[in-house]
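Structure record follows, encoded as structure tokens.
Complex shown without one protein chain; remaining protein chains in place.
Right after this comes subunit A.
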């Protein structure tokens, strides 16, 4: 019995790889295993190698695995491209149909299973992926019953017969492999899980669900990978809550429509990736200047330009913080898991209204599309705070002739009361031009200083956001502090576990609030470490620069980057840390 295992299914895009992974993982989730899945896909619809790597465990996990125990291959390319990841004596389950061969130098069990033939016998060649799921089950030792409910959920609407056929395909795949006699087969049987009910979701779904829970009722967006799932979820769900999604003509319209809607008093959002965010920058400045709340999601992917549109990268950090011209108050937060995506989205809407400014939720492709186990979400943690927004029926003093409501009144905390269009005696002007307390254009130097100070003074390092820096620092004096953001949290944590086994003292600080920069919290952690390693999926060390600029201590900071389009593996981070600690550099 083993506690964790890594499984991968690969083939040509459109061949049913995704649903094989979906069915196996949903069954595992319902059995109470912890999961983490990462899809490798290309910017095309049909064809092109694609795979899903799924890690399953009896304990919580937050990263893909370094290696692979079982590879399910629908073509030779899958074997050629992925067999090197296999552990010694790992298993390849390949369709007999393409006469699979083992690449040179790989010691693995190549089991040719008649996926297609069995599927055809059962009734449909497409069900070869179900045969493959069954074949995997034989190795994992999962009960067939674990699949029935999942298959029913998926196929019952097509009739009982379809359910039965799929179950038969799974069963025959399982039986085929069970009957094989294989020497030196490693133990792949999964230990019994705790059987707890948990969720299994991608970050984008968590953001979209979070938006619904937070009361968002309008989304304006333009499709782009890897953000489209947010829009797709809301297209399905918002009508039930009276809301809607507008697919706009471009991201300029997406962001300005979002701003218009927020100005009108609805919680509205937009989501995109780097190219779309580049188009939105001018308007984000308008939101900052007019103190209009709005929530924008940037799902980072490989840049620049079209870059690597379906690949992992974390290279939008500096542009999200600084791309708008002029100086505005802006909040940038970076959730590191699907669970955080949910709760952070709710906080994002609250902070946008509390501070009356744009809030950017920055994810990366691995957070947005990586599918992972999430503990049941808490209804009680959904709290809506609209800050100094006045209700439509607010009893406001009668405005005199040409008098306006002081929408931008100078206050102690810089935040002014906000009336919505439609409110009696709340009329004021809103403009991106520098303006007075009632919103009238003003070029006076005194007013300019007052208003700049007001807007910029609304935010401080402590904006009340949960865990601006997620710290796991068991050592008062650490050899090393590893800093990252977004999806690398679990990978870094896993690397640390290994380093600890080697007797190294390694602390971790994961940055969740990028703007305002949590300088003090980071400084506190950095002081206690001899060295600091900043791990980033980019080439130039953007967070590293921010830390050096804000915190200082440049002499002990090292940057470890990866920009080949893939997420980090735990072993890479482990090795980088060791290099740094042993040789003083990497």
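To be clear about the criterion, a residue touches a chain if its C-beta (ideal position, glycine included) is under 8 Å from a C-beta of that chain, and two chains touch if they have at least 3 such contacts; residues count from 1.
As a convention for this text, contacts and distances are computed from a predicted model.
Set against the options "2-oxoglutarate ferredoxin oxidoreductase subunit beta", "Cytochrome c oxidase subunit 1", "Amino acid ABC transporter ATP-binding protein" or "Acyl-CoA dehydrogenase", the UniProt name belonging to the omitted chain is "2-oxoglutarate ferredoxin oxidoreductase subunit beta". Across the entire complex, the residue among A:73, A:374, A:493 or A:532 in touch with the chain not shown is A:374.
Only one residue in the set A:85, A:205 or A:558 touches the chain that does not appear here, and it is A:205. Of the listed residues A:47, A:159, A:326 or A:421, the one in contact with the hidden chain in the full complex is A:421. Residues touching the missing chain, restricted to subunit A, are 29-30, 197-201, 205, 209, 212-215, 217-218, 220, 237, 239-244, 246, 248-250, 252-254, 256-268, 282-283, 285-286, 290, 374, 376-377, 379, 382, 384, 392, 401-402, 404, 420-433, 440-441 (touch as defined at the top).
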